[in-house]
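Note that this complex is displayed minus one protein chain, with the remaining chains in position.
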Amino acid sequence: MNRDGAAKISCKGPKESLVRIGEPPVYWKSAEELQNGARPLGEFPGGLPGNSPSQQTEDTRRDFLAMMGFTFAAAGLAGCRAPVQNAVPLLTGSDEIVPGVSNFYATTCGGCPSACSLLVKQRDGRPIKIEGNDRSSLFGGTCATGQATVLSLYDGERLHGPLWKGQPVQWPVIDGQVRDALRAADKDKRPIVLLSGTITSPSTLHIIGEWKKRYPSFRHVVYDAVSLSAMRAANAASFGRAAIPHYLFDKARMIVGLEADFLGTWLSPVEFARQYASSRKPEGNFSTHVQFESGFSVTGSNADIRVPVAPSEMGAVALALLRRIGRYAGVTDVPDSTESFADSKKLDAIAEALWRHRGESLIVSGVQDLSVQMAVNALNSWLGNIGKTVDLARPSYQRAGDDAAMAELVEQMNRGEIHTLLLHGVNPAYDYAEPERFTQGLEKVALSISFSDRRDETSSRAHAICPDHHFLESWGDAEPVDSHFSLAQPLIAPLFNTRATAENLLAWLGIESGHHTFLRSFWRENIFPRQNERPDFESFWDRSLQDGVVVVPQKTAAPPVNAFHGDWKTAAHAIVNEPGRADDRYQLHFYESVALRDGRHANNPWLQELPDPISKVTWGNYAAVSPKLARKLGLSEGDVVSLKTEKGQMQIPVFLQPGQHEKSISVALGYGRKQVGKAGQDVGANAFPLRRQSTVNVTLEKTGRTVKLASTQRHFYMEGRPIILESTLKQVRMESAAAESGEALPSLWPEYPQGEHSWGLGIDLTACIGCSACVIACQAENNIPVVGKDQVQRIRAMHWIRVDRYYTGPEDCPASVHQPMMCQHCGHAPCETVCPVHATTTSSEGINQQVYNRCIGTRYCANNCPYKVRRFNWYNYTENAKFDFNMNSPLGRMVLNPDVVVRSRGVMEKCNLCVQRIQLAKNLALQGKRTLADGDIKTACQQACPTQAIVFGDLKDAHSRVAQLHRSQRQYKVLEELGTRPNVAYLKKIRNTTET
Amino acid sequence: MDLAGGGLKALLMGRRFLVVAVLALGLGGLLAGWELSRVGVHQGYAPAQPIAFPHKVHAGDNKIPCLYCHYAARTSRHAGIPPASVCMNCHTLLEKQTVEIEKLKEAVQEQRPIKWIKVHNLPDFVYFNHSQHVLSGVACQRCHGAVEQMDRVQQMSPLTMGWCLECHREHAHIATADFQRVMQDMTHRPVPVAGLDCTSCHY
Amino acid sequence: MPKNFLVATYSNAGRLLQAAHAMKEEKFRIYDVYAPYPIHHLDEAMEIHRSRLPWVTLLLGGAGLLIALLGQFYTVIWDWPMNVGGKPANATLAFIPITFELTVLIGGLATVAALFLRARLYPGKRERLIVEGVTNDTFALVLRKRDTSFDTARARQILEESGADLIEEKAAEL
Partner (left out) sequence: MSASAMTTIATGVQTLHPPTWVEGNPSLHRITDDIARPLEGRPGKGWWICFGIAFAALLNLGGMVTYLIASGIGVWGLNNSVGWAFDITNFVFWVGIGHAGTLISAILLLFRQKWRTSINRSAEAMTIFAVMCAGLFPAIHMGRPWDAFFIFPYPNQRGPLWPNFRSPLVWDVFAISTYLTISLVFWYLGMIPDLATMRDRLKDRIGRIDKIRKSVFRILSLGWNGSHRTWARYEIVSLVLAGLATPLVLSVHSIVSMDFATSVIPGWHTTIFPPYFVAGAIYSGFGMVLTLLIITRQTMHLKRYITVEHLDKMAKVTMLTGMLVSYGYFSEFFSAWYSGNFYERFHFINRATGPYAWCFYLMVLCNVITPHVLWWKKMRRSVAALFVISILVNIGMWFERFVIIVVSLHRAFLPSGWGMFYPTAIDIGVLVGAFGLFFTCFLLFIRFLPMIAIWEIKGVTERAVHEVIVQEDEAKVAHA
């Protein structure tokens, strides 16, 4: 067993020279050694002579030093209050890194364009854990993907330096080549194009603006693999503003979703999840949520009413609502359309509820179709939601993809018109609907430069790869929502010889001052003037850097938002006259998987092994079909089928998904990467190429092959057991709110004396949306290994917290519930009595403690655990070539938490309530000569939870939040009747069926 | 009537042989047991350091407080070996020159990290936090012995779990017979309580 | 030093038994009988009293019981009480199985050890056979000629009457 995850790992502290290509990394055995072994002596006060590492080293290091310097004072101010809130830690004397002490820095997530604000835990110079930034007015908590991005930092497949025509070179070479090419292009006015994903960074956009000025032939094309361009177009047509509105779910009492997985992957899930949960409090306001969707999404699984609808019928749904709302609003000439998908009574009820809550209702649609979006706009504006729950004045910049522009660019490329193509954050060779068309075009481009961090499907075809920093290595900023700014700062000096894209763009403009300097000046000129809280820029900057976020008043010169003037009639008729489809054909529905999203995270083993919140399948995608259809076609789980559209076909195993619309087949995007790295290579099948044509007429054929899906939950029904208790809003309201439950069942034994504290968890099943962020957070915090597809198939996944998902009701349209299940820390734990060697006992503070080095691995405890939450190390998962994931490489092990033992083969492990965090908090309290306060300690799962469904605390303190939850009238304990006396209480799942 | 093999005869000497055998086995067992119990215990370990740094001179004769150099012990789980710069704080000013001090200055000149040898090694699976103990008023000497009298640092304590527990039991307010009563008058001021829970050290 | 014996050998137990009873009648003290299997009803003839070995079993079994009980009480309740599944420290019921096993183990081993000591059986002991085949198919009744008062003639007569196959006087160490 190995206490220091750090041990035997090359550490690259922020102040330490970079590992340059060919230079052996500095190895150190312990934090002490790190301190004087791995740090150059040059940076101590009184600047000892010598020590001048190579040029670019100096730069980065100075940046970091600078940042440290700047934030001295600020740290002093904010430091005393709550250290965890510091953007920059208190610095004692010479060294900002005390070995063994973690610092937290605010930064901005680069996992997806949602640009959530984060706090990152930095230990011994390494970022090892990502947490949500509670200072943010938009976000709180994180998503699973965000949690996992820290592992991507230590991905060995990242390029170690720039490549020119496949050969490693030094930056000046690249710079020279590029400058010449640009000059040439500029001379004969040939187009220079930056093809990027959505860029939320105002400073980078500013640089791009500079490029436009400098090179008249320069053009910026934004391409999102999964884009919302139809909505932008619709908004342009309806309100004169081509933007994505900022939705306010927390202000809505009636929410209708059309194929929009806004709690899972759509637009800004963390933000929406937070809003959504806050609008659904049984004690306060409780919105009603209706979801029309073809596949079973996380969002759908939380809806009060979920209506399975074929993708082709989404328009009809919008129209059906439009017609009814129209009647209320006095518009009568909405054309009729089919309503086969739901009985009209239900629709009437929904429409009635919408109208009753006009101004505080919200309809969102993720359908990439202009007419549907027009209809939705009409609905929202007739219901008076514009400006209330749909904010166009302060739009969201989180998706800016423009499909038309992209299509045109590809044509131009194929006509050989494009001279220089810069590719940033895009991978069209993999995720463009017509990949080969794109790659053909790419060959005709004179100079193509990719900023990708690795050799992927696209970058490997480009002339040059200028690998970008991981976002944890670089400066940056973001404006996810208009006037909501956030900053990003480096948590570690770049591991490899990479360079920030912004840095490149600046360099190639001839601006040598460096990205950090530019960023500061940009903020000084553009953002600092828009606020009046801070008189001088320095303090403004420091504060912003600490908080990570700053909200400023809106630009006075914001473009106006006109009243709705969209031509909804044409849209309506377009929907009505939409081509019908043959009945023997099926419709494909594509969705982003909660873990991999559009596939950019495919090489992240944590995410590959994260069970899908609904199907619980890991390591690969599948074609979800309804059990009814499966019976009709004689399909069973794992049968590989081939899906054919007019232009393409793919082979993929089927999964029987209750609640799937009978005519639709859902396939997750983002899988089947060909070039990404050993973890993600050829996992699943790539569905992007099937999106090119209408996905309405798809044929399905058996191939006869069968594969085994790696699922972590194999039985989906509760068998009538009281595991998840449900209730409706009505009932809860009827029961007297005063009623408090929670007295334990009688026991045969005398009460065991309790210690100073009694730790416990409270989990609100109403708030839990099943997003699984907690699973990855726990994995990152507790050094939980990845075991791979084969082991998952053998039911040996190691996650300490799993989110159980059960269906209730009919299989064609079941309701579903999520239940985070971790060790229940029983007061009378069955596992403890049977352990022959006292390897698991109850601590004086109520923790069911597992002592790895005492365990001899009889597995008796796991057998006797009614909750089956104990995990056994069937093999050595560390430094074992059979499990070649992050724990098998020194680089990958840098992510390990040095405060948690890395378990060896043959021992049992399980949730220990993040006892390392408890001990740390106690120690800090001791240092601060204060007592522990409620909320001082947050478990990893609790911190990550965007809906605050998980609450940790001291049950002995009657006023603590957790104690209140344990007294709540909704509280119950799973399998309490066994007399296990869990310290984890669940709050009943509440559905709001009152409205309809 | 004779039986095979002279060696066998010796073996079959009879009762006396039996007694001897039993005693031998007993003694052997005891010895083996003792040896096994010392496996992994390095009490008295005193490796030669790359620079023969005399704690006697610094902490003893010149009375430099432990925490001046090992400042991290206040805030971190690691006491920390001071960076060479801390040494230089004084040694840039001091005239005194010795071979050892030369080594130090050389190292600083050449940016060559000094590779000290760790003397006190706890097993990987136990979590020990210096600050917790320092702040609870445990004297450094309690575990490290009279370092200020050592020329070369030596591991004084066995660093076994039993040894830790001796002290923890002394200071434990947990799991003793009158536990209930103790809990009652235990104020919520953070009384440094030496834990006897497994998770005090193992997680 | 060798002693003098009067040895009668038989080829079956019946006659030997008869002879033994006759000897008892005549107040002869039978030194010992050697046989390939235990002959019942010989005890009274040889005035062998019931062995006291079972007391060893009782005493050491009791000792085992105490060791087990005290050991468990000491470790679980006194030395380091732990909260195991919220059960009270005093888990006497849980001690029963081990207590029982140790009682049996120590009691049983002690009894056998006692037998070996009492009967002077130990590895490497040279067997001393009064006549060939007493471990196979021969039965031997042995009288010790302690002094002149031993009426050899009478003894021989009785033995002959009992139909011994062979009667001989021999000096031997037994």
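Per-chain residue numbering starts at 1, and chain names A, B and C are given in the order in which the chains are listed.
In this section, a residue touches a chain if its C-beta (ideal position, glycine included) is under 8 Å from a C-beta of that chain, and two chains touch if they have at least 3 such contacts.
Note that the structure is a prediction, hence the values are computed from the model and not measured.
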Where does the absent chain touch, in terms of which shown chains it meets? A, B, C
Looking at A:Cys855, A:Val901, A:Leu920 or A:Leu955, which residue reaches the missing chain? A:Cys855
So which bits of subunit C touch the chain we can't see? 12-15, 17-18, 21-22, 25, 32-43, 46, 48, 50-51, 53-54, 57, 61, 71-72, 75-76, 79-80, 84-85, 87, 91, 94-95, 97-98, 100-102, 104-105, 107-109, 111-112, 115-116, 118-130, 132-137, 174
Subunit B residues touching the omitted chain (full complex): 3-5, 8, 12, 33, 37, 41, 158, 160-163, 165
Note that subunit A touches the absent chain at residues 713-721, 723, 791, 794-797, 802, 804-806, 819, 821, 830, 833-838, 854-860, 862-864, 866-868, 870-876, 904-908, 974-975, 978, 980
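Throughout what follows, only the chains that are shown with their structure count from here on.
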When centres are defined as mean Cα positions, the distance from subunit A to subunit C in whole Å is 82
Quick one: report the Å distance separating subunit B from subunit C, using the average Cα coordinate of each chain. 58
Two or more other chains are touched by the subunit A residues 841, 843-844
Please output the residue numbers of subunit B that touch at least 2 other chains, ranges allowed. 175
In the complex, go through subunit B and note every residue touching subunit C. 11-15, 17-18, 175
Within the complex, subunit A is touched by subunit B residues 71-72, 74-85, 88, 92, 108-111, 113-116, 118, 123-127, 129, 131-132, 135-136, 174-175, 179-180, 183, 186, 188-190, 192-193, 195-200, 202-203
Provide the residue numbers of subunit C that touch subunit B in the complex, in ascending order. 81-82, 122-126
